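Presented below is the structure to which this report refers.
Apart from one protein chain that is not included, each protein chain of the complex appears where it belongs.
Our next item is chain A:
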């Protein structure tokens, strides 16, 4: 019983962290699906989302507004607006001018953008860890009083639920809406979509905006969950989310969800049963294995040679 509760606890830990990887991974996977480039600055967009929501929360607290749902919604909206405009601006400034050039050029431009944003926040907000108010505290406990108890905090439930809702809405949006249809068309054949009268520039901008908005959601949730943010934390999270996207099959939205969850659970199981030191070793070994046997990732479609 004890062991089972322990296992469930580690599973919950893994699913929580995995869902946020998934939220960030969407940004990588959508951009890759549409223009075939890796947006390395995406982790920084997520970090900026976290900073913006913290600023909003602090601002509201200064105004004396403490009603939790209002605080959360205002923080979320502020973060989404700032991150989305940042995502849009990054695409406009750093990627559109070099689109269609050699593959390496947008990649280098992306890395440059990532370094720029990191250092910008360094200068603007200082380099120290800043505490993030917990806002949502408490949770449920399972198991006997005197032995190991499995606990699920409200914030963990909220992270998992928010991710599920975002993913469902996004999938519906992509499969049902006009812009979603245009997105799919652009990802199949950019040139052809252009000829058929789709404003591809607008669609590509929309992709960046959607990815950035979801990253902002992750920024707020993770800020509250972990309790501190710093200008460098987007980089590590971005790297993990990128791994999740590749693991699930880059370009595939359900793949990003699956990849994120697998990565999160693998990490927490490794630290739970082996040692925290081997966490990254195991998750990246997993990535290499999957890429060896299924180079397109778990749910990725094999690339069809276009004639």
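One rule holds for everything that comes next: contacts are C-beta pairs under 8 Å (C-beta built on N, C-alpha and C of every residue); 3 or more make two chains touch, one makes a residue touch a chain; residues count from 1.
Please note the rule applied: contacts and distances are computed from a predicted model.
Within the choices "Sarcosine oxidase subunit delta", "Putative zinc-finger domain-containing protein", "Branched-chain amino acid ABC transporter substrate-binding protein" or "NADH-quinone oxidoreductase subunit M", the name that UniProt assigns to the complex's undisplayed chain is "Branched-chain amino acid ABC transporter substrate-binding protein". The missing chain, though absent from the display, is touched by one residue of A:77, A:232 or A:282; that residue is A:232. Set against the missing chain, the residues A:130, A:157, A:282 or A:298 yield one that touches it, A:130.
Taking the complete complex into account, A:153 is the one of A:39, A:52 or A:153 that touches the chain left out. Against the chain not displayed here, chain A makes contact via residues 2, 6, 9-10, 13-14, 16-17, 119, 122, 127-131, 134, 137, 139, 141, 148-149, 151, 153, 222, 225-228, 230, 232-233, 236-237, 267-268, 271-272, 275-277, 279-280.
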